[in-house]
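A single protein chain has been removed from this complex, and every other one stays in its place.
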Amino acid sequence: MVVETQASPLQDGGSGDSDPKVVDKVVIRFAGDSGDGMQITGSFFTHNSALAGNDISTLPDFPAEIRAPAGTLPGVSGFQLNFSSLQIMTPGDTPEVLVAMNPAALKVNLRDLVRGGTIILNSDTFRKNNLKKAGYTEDPRETGDLEGYNVHAVPLTSLTLEAVKDTGISHKLAGRCKNMFALGIMLWMYDRSLEATLGLMTKKFGKMEEVFEANKKALTAGYNYADTVEVFTGRFQVGKAKLVPGTYRMLMGNQAAVLGFVAGAQLAKRPLFYGSYPITPASSILEGLSNFKHFGVKTFQAEDEIAAVGSSIGAAFGGAIGLTGTSGPGVALKAEAIGLAAMTELPLIVINVQRGGPSTGLPTKTEQADLLQAMFGRNGECPVAIVAPQSPADCFTMAIEAIRIATKYMVPVMYLSDGYLANGAEPWSIPEVEDLPGIEVKNATDPEGFLPYQRDPETLARPWAIPGTPGTEHRLGGLEKQENTGNVSYDPENHQKMTLLRAEKVERIAQSIPELEVHGDPDGGDVLVLGWGSTYGSITSAVNRVRDRGGRVSSAHLRHLNPFPANIEEVLGKFKKILIPELNMGQLLFLIRARFCIEAEGLNKVQGQPFQIGEIEQKIEELL
Amino acid sequence: MVVETQASPLQDGGSGDSDPKVVDKVVIRFAGDSGDGMQITGSFFTHNSALAGNDISTLPDFPAEIRAPAGTLPGVSGFQLNFSSLQIMTPGDTPEVLVAMNPAALKVNLRDLVRGGTIILNSDTFRKNNLKKAGYTEDPRETGDLEGYNVHAVPLTSLTLEAVKDTGISHKLAGRCKNMFALGIMLWMYDRSLEATLGLMTKKFGKMEEVFEANKKALTAGYNYADTVEVFTGRFQVGKAKLVPGTYRMLMGNQAAVLGFVAGAQLAKRPLFYGSYPITPASSILEGLSNFKHFGVKTFQAEDEIAAVGSSIGAAFGGAIGLTGTSGPGVALKAEAIGLAAMTELPLIVINVQRGGPSTGLPTKTEQADLLQAMFGRNGECPVAIVAPQSPADCFTMAIEAIRIATKYMVPVMYLSDGYLANGAEPWSIPEVEDLPGIEVKNATDPEGFLPYQRDPETLARPWAIPGTPGTEHRLGGLEKQENTGNVSYDPENHQKMTLLRAEKVERIAQSIPELEVHGDPDGGDVLVLGWGSTYGSITSAVNRVRDRGGRVSSAHLRHLNPFPANIEEVLGKFKKILIPELNMGQLLFLIRARFCIEAEGLNKVQGQPFQIGEIEQKIEELL
Amino acid sequence: MTAKPELSPEKIKEIEEYDRKIFTSDQIVRWCPGCGDYSILAQMQKTMPEICQEQGIPRENVAVVSGIGCSSRFPYYMNTYGFHSIHGRAPTFASGLKISRPELQVWVVTGDGDALSIGGNHLIHALRRNVDLKILLFNNRIYGLTKGQYSPTSEQGKKTKSTPQGSVDYPINPLSLALAAEATFVARTIDADTKHLASILKRAARHKGSAFIEIYQNCNIFNDGAFKSFADKKVRDDRTIVLEHGQPMVFGKEKDKGIRLDGLKPVVVDLANGADESSLLVHDEKTTDPTLANLLARLEEADESTPVPVGVFRALDKPTYDGLLDEQVATAQEQPNAGDMAALLAGGETWTVQ
Partner (left out) sequence: MTAKPELSPEKIKEIEEYDRKIFTSDQIVRWCPGCGDYSILAQMQKTMPEICQEQGIPRENVAVVSGIGCSSRFPYYMNTYGFHSIHGRAPTFASGLKISRPELQVWVVTGDGDALSIGGNHLIHALRRNVDLKILLFNNRIYGLTKGQYSPTSEQGKKTKSTPQGSVDYPINPLSLALAAEATFVARTIDADTKHLASILKRAARHKGSAFIEIYQNCNIFNDGAFKSFADKKVRDDRTIVLEHGQPMVFGKEKDKGIRLDGLKPVVVDLANGADESSLLVHDEKTTDPTLANLLARLEEADESTPVPVGVFRALDKPTYDGLLDEQVATAQEQPNAGDMAALLAGGETWTVQ
């Protein structure tokens, strides 16, 4: 989110007939069976909120199975949306509204709902069979489980069937429109324009006329139903956020990475080659990039992760931006080849969309537990650069940054995203092309005195001479190289020297990366919350909340993990206590302690889920 | 070496005719072309020294190429031997005697020789052609390069041909006996019994009578030549070391590992399965174990390292000791599968005979740069146990220890040896079978209440129920497991709990490993030198030297790297300064700093070679 | 040689009473409704009792090892020892298990991505070694679990999420690959043809050595109908041919078509219109020469009229890796010093210090 200042609630909205109550921010969750269309429902509402001027953050929650049997717990699919008239940075800790399309969706999601929250459930599905599949022995509407919530049981299926019966659509397809009926209710509840969503629907279903008609009818019927039946007592309005003017789009992390790498290669004026093997949650980067052939992008679905990284190194040898992407277990497989890229000093970029580990772990869940693997997961002394985007849209920025570092320093770069960033989305203020950073890349072309391992005195990069260039023919390989000539060398002193040079080259990257900025009190204070990667939103929100209450807490967020920004030690030194929240057992903490010998403290969570703002807030309070 | 006390030089030897001078310790190096038989020459001398009662340490130095062209620098093969009447722990920093069979051998080895040392060279090979191949433009005997050394130019080839001419052996084979002529000279110089070596020769060549005769003649001729020509003015004697009584054999590290794993499996009463893919310097473990089928050992030369570790995990699932072995790049390939072994909690042992890195690096050279890979080289939070032998013979002891840990805690164990240990040798006092530690292993057999992930309250190990056992059927896998039942679980709290349990289990190993012992002043002092793995000999020797001069330095050596011995923090706390010498850029240092936040200092060498005692000595002096 | 343990009379009785339930675990099956995997699981659970009874194998001696993929969830549903390993590596775990425990019956369940993309190398090495594994490859010509990218068996030009303009690589033929890898047992069957499937499972179980079975499996979510053109009940008789050892190659609903060789080229002849049955190619699964099996593996490529063969393409008797290694171990264990720990420690040149 690009928010100008932290605005106070705006009061400029609201012409609804039932006098909507203005609120700052709402978190809603749509939940249903995999086949219930929850993702599209959520994205329609998101788009509507965007048009309404809210700041937004979204997160889908897919089931691990492709299509678990209908109505079962593992089959539940969800979409959470946080929309606000204030600056927001996370999809929200706890939903205030839950739309539950069946008993399983209720069961899975109820525990996350705030006490007193609103539940809209599809009463047509609360039948014996479905209740049993969801593991309910009794109907939860009758057991008191829902006490304290504001429950609306609506026969969504039958109302929808009734609404669309004239469209001539099949019974099966008709039933599928019930998500739009639910969406209609929600649009009414948040005082939203039906037209905006109908517009989007035209784009989406326009060509399939019958389907469009039915969905339109269901949506409108839902809206009217809510308007008419007077059971939905509360109606709310979330005003416009004070966003920086500009044109926006919603960007999911993996999509942002795709755009960033395509744009970065264009800026570097080098072709982009992506070698990859499908794996959750990285596959959508392969799928995304395969649609950019009109930017000269070549994607190669390799036979495995080793072939994927190998092909990317081969492409980098040939002068392309050699990009490969995967998730944790795939990075393990690429380790040997990354070592080769480090030895041959080629601009390879490795995306790791981290997921829950170890081993196969929790493929569809998020975690940040591959940082030390990125640092040390290879044989020998083998430093590489590491960057990590901090929000879905930042995946764009850091993709360009990864290309800049790889080509400027001739060094492999690890790019650590995670499952939360990959699928989370936020509005992105579309930049002007001219405002993107320039990336200047040189290839060696002069045979005169050419030596493949002679280094640039500033960056220590070796020259990038590519096949096809007359006179700079040379041989690369994984055996230790003689300084300058690059010939194979077993000389003891040379090995020590080259080891130091490879390390020093990575250290020098710090000369061209931004300093670590302090959010809060740059001159120091009681607690500094230091984070990296996807925890940015939760950390910043928590810090803001405590600061709003007067706590002397600040935060700083690392997007460069190796090397660290040059001023990090100085920053850390200004604070009495350092708190490092991570979705792992303390990996950045480990690096910080080893590097600076300071007694920082960790807040560690490995539950396959992002931090809730409240969790960090509470820990800060403990330290203050 | 097993030495009772640090004895002072013994004076009990010496009945030689030319009044040999008694010395404490001698370091000699045999060097020649790959085809010159230097390894066998060295091992014959070693055995003779053993029979003479010396303490011994040896190290071969093989060329990287199989058979580089004869006479060239890359083709030089060497064998270094340190023998002494005192306790010794390394093959010696710098040889005092160099036997150089050709100009290339001289060129490669001269820089290591102590100033004033003795050179015996084969003058027959100092011809234009050979000099050129060795990169000499002039004969070094005439350039002053050898000034300050005690040079004996002996026409070894022609003298040998002359000596064996009556044996009827071919000219080619006759020439090959020149190494024995050189050995004869050396035996005379160190006042050694010809008979002992002739005895060994009988065993070696006994069946090939002609060859035996020729070698015998060459050996005797060399001995007599030295006795007669009176050019070898100095004759030396190295007395008996005060070794603990017992029967000894020379043991190379990889050979010791082989014996240790075979013995350990016998002690555990479980079959040993070794899945491996050849790689320098680990191949000789595969080769060694393939000779132990009479102990039920099954070796499987897999198609690659992944298959190797996979097969070993499969065997461990089946109830065997699942052992796999490789070197650094191979460990990188095994990373994903090691994660699976951690998740399935199976007793897998992974040998890493470390070599120079990164990437292919320096395959035939030693390094300790895979410690952090062993700790962190996998996706997710994936702790495993790590042990590291400290000397060639300790490879035996730690092999048994690895089996003990793996089976007691149901956990993967990394066993970090290195190229220096693998090929280095020392005398080993052969233990009595009864004195070996017992290893008690249980398999779950009772179906009653059996749960595959129910833990032993003491060790946190899960039960090892193996196929073929009725009633304990269960399914393992890489997805997160539900506590106790082992069913697949995506539950957030369960994931956190299991992550903690896996970590805690590894930590508990500390309860059953020996405390860290201090060599020197257990109550503390100025400097503690903390080491791990193969640097033991150099560190201890350096500490002894400084202590002999009164320096308040002590040492402690880690053979358990994860977890550390329980008392490590306490030990570290007793010393003003901590010095950590490593053959890497500071990996143990990193762990120690991160873990205990103490400002230890590193002494780091990455030259493909072990520390010289003097290097550590000097650094200690700096710190004192 | 590790002798097969004698079964007690109680055990024999127990085995006699095995039924499908015995092999059904308590885990909820989580494939998409309509997935072909269900049918394969059902046949396996039904057939295992018979296999155990026929060969005297107790359930606890059966192990199922898989990689990663939809298909690879199979072990969770079989109530035996199971191992859901990592992607592509199932043959390695299974090989280690079988080699160290030759008395177990080890099954491998894998998918076209698992076995032929990331795992291709392990597959061919397990086969060439003739490790006694029963390998079931569920070929749905798509990556199911990762939601629909093309696989090495997908047809060229396939539009998937990762190939919006159509894939450009040529597919691999699993049977040709298995034959090139010296597999001693090679067969093919179809998920929906439950009877044939069951019969092939039984044949595979009887084979001593690596058995490779390609099972055409419909993924109704990402590649629905991939095999419809020949596997559909309506056309199956005319578009497939069931191989039977020693039998002339006849197919068709009316058994009216046959396969004849024209040089090295197979052609379909019309038996109704006078073609002679004696001129037909006769199936021989036992010939060591792989030419016939190779030819059959690509029969449908010859021309539009040639059918897709199912059944056993090859079944050779050859010593297994696990058996041969076991023999070497057994021979070594007859040495006088076998298992002698003191000799182990004291080997090589020794000397004594008093």
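Order of writing sets the labels: A, B and C. Residues in every chain begin at 1.
Definition applied: a contact is a pair of C-beta atoms (placed from the backbone, for glycine too) under 8 Å apart; a residue touches a chain by one contact, two chains touch by 3 or more.
Just so you know, these numbers come straight off a predicted model, no measurement behind them.
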Contacts of the unshown chain among the visible ones are A, B, C
Contacting the left-out chain: of A:110, A:153, A:488 or A:566, that is A:488
Of A:35, A:74, A:271 or A:614, which one is in contact with the hidden chain? A:271
Looking beyond the chains shown, say which of B:102, B:299 or B:373 touches the absent one. B:299
Using the touch definition from the top, which of C:177, C:243, C:269 or C:315 touches the missing chain? C:177
Missing-chain contact, candidates B:94, B:224, B:280 or B:443, resolves to B:280
Residue of C:49, C:69, C:152 or C:252 touching the missing chain in the full complex: C:152
Chain B, residues in touch with the chain not shown (by the definition above): 65-70, 72, 74, 277-280, 283, 286-287, 290-291, 293, 299, 301, 303-305, 329, 359-360
Touching the absent chain: which residues on chain C qualify? 117-121, 124-125, 128-130, 152, 165-166, 168-173, 176-177, 179-182, 261, 263-265, 289-292, 294-295, 298, 301-302, 318-319, 321, 324-325, 328, 331-332
Touching the hidden chain in the full complex, which residues of chain A are there? Just list them. 47, 50-51, 53, 200, 243-250, 259, 262-263, 266, 271, 273, 275, 292-298, 300, 302-304, 306-320, 322, 336-337, 340, 344, 429-433, 436, 466-479, 487-488
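The criterion applied here is as follows: only the chains that are shown with their structure count from here on.
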Farthest from chain C by Cα centre, which chain is it? Let me know. B
How many angstrom between the C-alpha centroids of chain C and chain B? 45
On a C-alpha centroid basis, what's the spacing between chain A and chain B, in Å? 48
Chain B residues counted as touching two or more neighbouring chains: 336, 340, 344, 477-479
Among the residues of chain C, which ones contact at least 2 other chains? 68, 86
